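Next up is a structure, given as C-alpha cells.
Excluded from the complex is one protein chain; the other protein chains are retained at their positions.
Should a chain be cited, it is by its letter among A and B, assigned in written order, with residues numbered from 1 in that chain.
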Amino acid sequence: MSTQVHGRGLSGPRRSRPRVARLVAVVGAATLTLSAGLATPLDPAPQQASAAESKSVLTVAVAQSVDSLSPFLAQRLVSTSIHRLMYEYLTNYDPKDNHAVPGLATKWESSADKLTWTYTIRPDSTWSDGQQATAEDAAWTFNTMMTDEGAATTNGSFVSNFRKVTAPSPTQLVIELKKPQATMTALDVPIVPKHVWEKVDDFSKFNNDKSFPVVGNGPFVLTDYKPDSYVRLKPNKSFWRGAPKFDELVFRYYKDQDAAVAALRKGEVSFVAGSPSLTPAQAASLKNEKNIRVNDAPGRRFYALATNPGAKAKNGRKFGDGDPSLLDERVRHALFMAVDRQAIIDKVFQGHAVEGEGYIPPRFSQYFWKPSASQELAYDPARAAQLLDQAGYKKNSSGKRLGKDGKPITYRVLCHATDPNDKAVGQYLEEWWGKLGIGVTLDCLDNVTDPWLAGTYDLAFDGWSVNPDPDFVLSIHTCAALPATPKDTGATDNFVCDKRYDDLYARQLAEYDPAKRATLVQQMESRLYDLGYMNVMAYPNAVEAYRTDQIKSIRTMPSAAGNIYGQDGYWSWWSAVPAASDSSSDGSGSTGAVIGGVVAAVVLVGAGVFFVLRRRSTADDRE
Amino acid sequence: MTTDTPTDVPADSPTDGGPAPVTGAGPGRLAWQRRRRSLVRFWTRYRTHRAGVVGLVALAVFALAALTAPLTVGSDVAGVTDAPGRPMESPSGEFPLGTDRFGRDLLGLLVWGSRVSLLVGLLAAVLSVAIGTLVGVTAGHFKGGYATVLMRVTDWFLVMPTLVLAIALATVMSRSLGTVVLAIGVTSWPTTARLVRAQTLAVESRPYIERAKALGGGHWHVMSRHVLPNVMPLVLAQATLMVSAAILAEATLAFLGLGDPTVVSWGGLLQEAREAGAVSSGDWWYLVPPGIAIAAVALSFTLCGRAVESVLNPRLGVDR
Partner (left out) sequence: MSSVQKAAAPALAGPAARTPRARTGTAYVRYGAGKVGGAAVSLLAVLVTGFFLFRLIPGDPVKTMTGGRPVSAAQLDAYRREFGLDLPLWQQFTDYCGKALTGDLGTSYQFRAPVVDKIGEALPNTLLLTGTAFVLYTALGIVLGTRAAWRHGRLGDRLNTGLALTLYSVPSFWLGLLLIIVFSVGIGPIPGLFPTGGMESGGEEGLGYVLDVAHHLVLPVLTLVAVEYGQTLLVTRSALLDEMGSDYLTTARAKGLRDDLVRRRHAVPNALLPTVTLVFVNLGRTVAGVILVETVFSWPGLGGLFYQALSVPDLPLVQGLFLFFAAAVIIMNTLADLLYPLLDPRVGR
C-alpha cells in the first residue's frame, strides 16, 4: 500500500502490464473492425459497381457556382452553359466553321427592307413535359424581355432593337426591327416554355429552382440542384437532334483548382475546365498521366491592355482622373512597344497562348485581322524611349520621366486580384516600364468594377470571350455604349469613342452580306489597333483535361481544334461518347467510403476499449 | 530603507539580497546599476529554460539572415524579367529549392521574403501591444465611466473573430504592407489590454502608489513612473507571443490574396504556389519551405515568450 503512495518508481512494472494489455486490445479491435469493414454487407461498393455498370456519368468540375437557374437572371458562364443545355436557341453554330445552323428555327429569311425577319419553327421539338414547343413560346420569351425589367437583366441587349414580335402560326415567328441588325442569326437567347413561365410574377426574384425536373427542350433536362455543390442533368430522350449518349451529366463545383485536378487524377470527375484554363504546371503534370488527355487548343479569349482615354458621358461631361499623358497616341504606342509579348507567352503562359495581334482571335478566321509590318507595334524598347522623348516626356537626372506638370509619371494599373496572370504580367510591366522611366502602381482588387466605371484608373488588364458573331465585343467600344450621364452606367468597356470606328460599326451592323461585313469588321480592328486604347497582348489557349477511360470521344469547337467547355452550342456534352471500360472511378469512391467508415469505427472502438480496460485495471489494482 | 527610484522590483519575486551599497553616485547611476543587475538576474534565470534558449538562438539566426539579406541575395532575386531559371523547376544543384513560377531562385526568395514577414510581424505586434498597453493602463488607472466604456469596447473586440475583422479591414483599404500591419494591429490588441488593466489594478493597490499620490504625484507621473515599469515585463511577454500570432496572421492575409502582390513574403509565396497549381502538380518545394519558415519563426517567438513569462512570474510559468 505504501508503495503506491510514492507513485512512479515502485509501481512502474505493475503499471506497464495493463498498458501493454490495453495496446494489444486496441490493435486487436482495429484489425477486427478493418476485416469486418471490408466484408460487411453494408459495403456500398457492390451496389455502386452494379449501378455504375448500367449508368455512365459525365462529371464536369467547374470553378464557378451557379448564381441563378433562371436564364433571365444568370450572368456566370457556368449558368449560361447549363442553360444552353436546357433550352434551345433559335439558331446554333456549326462546330466546324461557326456559321449559323438550325436550332429551334429551321429556316429564316429577312424582308427586302431588312427590317422584318421570319423564322420557321421546327415541328419536332417538344418540351420535357410533353407539350409542343411552338413559335408562341419564342414570341412570349422575347416579348417578356421587351416589357419586363427583371426579365431583361441578362439578355436585354438582344431585344433593344426589336419593334414587335409576333407568332402568326405555331411554326412561324416574325420579328420586326427598328433598324437593320446583322446579328439576327446569332440571337443567344434561351427560349423558355410559356405555359410554365407565364405563372411567374416577379422575374427579378424567380430563380427557377423550385420544382424539378425543370421543363426544357434542350439536349438535357435539369433534374437536381444543390447550391454551391452540383447540378445534375439527364439526357432528353426526345431531343430532335438525337439524345446524348451519357446517362447523366453532373456539373460539380470545386472552389479550388488543385482539388479539381486531383479529383480528375483519381477519377472522381471526368473533365476539368480550369478557370479560365488549367495552369501550365497543372497541364504539364497531367500530360504524363495515363488515361488523361490534355486539350490544349486555340482559345476564344483575348487578353489586352486597356488605356484610359479620359472617361466621358454621352452628354459630353468628363469624369474620372485618367492620366492626361495617355491622351497622346505616341505615349500609348510607346507603352505597348515596351511590352515584350513573347516573354509573356513564354514565361507567364509558358507556351499556352498565342501572341496577340488584332482584336479578334485567329480561330474566328472569317474576322481575324493582323497588322501589316509597317503598322505593327512590335516589341522595341529603344523606339519606345524615342517616342516618349519626342512626345516631350524626358527623363530627369534620376532616370524618371517627368509629366507635363513636372512630376515623375506613375500609372495606376488595375488588375483582378483573382487572376494570377494579371498579377504576373503586372510585375513584368513594372520592370519593363521602369526601365523606360515610368512608375507603375499595381492595384490588384477583388472588385475592379468600381474604379473602372468611375474612370479612376490609367491602365487596366482587359479580356473578353469572343462569340462567332463578334458584334458584342465590337459594340462595347462605340460612343453609343457610353453612359448617358456621369451618374449612369453604360455598356462601354473602356470609354473609347471614335467617329470613324462608330461609322464602320453602323455599316457592319446593317450589312447582311457576310464577306462585305467581314471586311468592315477588319477595318474596325485596324482602327482600334492604331488608336492604341485596346491592344491585345495574347490569345490564351483553352487548356482543359479529361479522362479517356470515362470519355471515349468528345467534340471540340472548332472541331479541328478548340475548347470543350464554354462552347457556342451544346456540341461537346451532347456528342460525348462514354468509354466502354469498367467503372473504376466509382470503385475508388466507394473504397473511400469504406475507409471513412473504418477509420471512424476504429477510433470509436479503440476509444471505447481503452476506457473499459482502464477501468478494469483500476479495479484489479484496488486492494 | 526607502529608495526613491523610478523602477521598483515586483514585491513577490525573489531578489538577491539587500539594496545596493551607496557609493556616493547620484540616484540616476544607482538606477542604472539596479537595472543592470535585474537584467543579469533575468538572463540567469532565462538561461535555465532550455526551450527559451533554443527559441532565442533560432530567432537570432532568422534575424541575421534577414538583416544580411541585401548582402547575401540582394534585391535582384525578386526581379522577374531577369529571372535566372525556367518556371517551376525542381530542386537541382543550381537552385537548391527549385524555382518559382517566374523562374526565380526559391531559396533566395525565401531569404529575401524573411525581411517582409519578420518586419510586418514585428510592426503589427508592436502596434497591437502599444494600443493594448495604452488602453489597459489608462483604463486601470482612471477607473470610472471612461474605464467602463473602454472595457466595453475591449470586450467587443475580444468577441469579434479577428480574422473576419482583419479581412474586412484589408478589403476596405488598398493592398499594401501598411494595410496588413494596420489590420493585424488593430484587431489583436484586446488581450493585451485586458491583461495590462488587471496588472495595473494590482500595481495601483500597492502602498507605494498611495504614497506617491500623497506626495503630489499626478496622473502622468504615477502612470509613467510607477505603473508602466511594473507592467513592462508582462507587456514584453505578451509582445513576444503576439509577434508569433502576427506572423501567422500576415501569412494568412497574404495567402488569401489581401497582401501586396509585388512584395515577396512567405505567405505571398504560398499563395503564388497555390495559384500556379503546385499542389496538384506535386511541386512540394514551392509549398513546403515557406510554411516551415513561418512555423519555425512563430514557434521560436512562442518559446521565447513562454520562457519570459515563466521567468517574470514563476507562478504562471511552470515548465523549464
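By definition in this document, a contact is a pair of C-beta atoms (placed from the backbone, for glycine too) under 8 Å apart; a residue touches a chain by one contact, two chains touch by 3 or more.
If you're wondering where the values come from, they're calculated on a predicted model, not measured in any experiment.
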item: Hidden partner chain, touching residue among A:S204, A:S238 or A:Q342; value: A:S204
item: Residue touching the undisplayed chain, where the options are A:W197, A:Y254 or A:W571; value: A:Y254
item: Residues of subunit A (touch criterion as defined above) contacting the omitted chain; value: 1-2, 4-5, 7-8, 11, 42, 44, 47-48, 57, 59, 65, 67-68, 73, 149, 156-157, 204-205, 207, 227-230, 232, 250, 252-256, 258-260, 262-263, 265-266, 268, 418, 446-447, 449-453, 476, 481, 483-485, 487-491, 493, 589-590, 592-597, 599-600, 618, 621
item: Subunit B, residues in touch with the chain not shown (by the definition above); value: 51, 152, 155-156, 158-164, 167-168, 171-172, 191, 194-195, 198, 201-202, 205, 234, 237-238, 241, 244, 248, 251-252, 255-256, 267, 270, 274, 279-280, 282, 284, 287-288, 290-291, 294-296, 298-299, 302-303, 305-306, 309, 313, 315-320
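As a working rule, only the chains that are shown with their structure count from here on.
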item: Separation of mean Cα positions, subunit B and subunit A [Å, integer]; value: 43
item: Contacting residues of subunit A [partner subunit B, same complex]; value: 257-259, 261-262, 265, 278-282, 284-285, 343, 347, 350, 415, 417-418, 420, 423-424, 426-428, 430-432, 442-446
item: Partner subunit A, residues of subunit B touching it in the complex; value: 79-81, 83, 87-88, 101-103, 171, 174-175, 257, 261-262, 272, 274-283
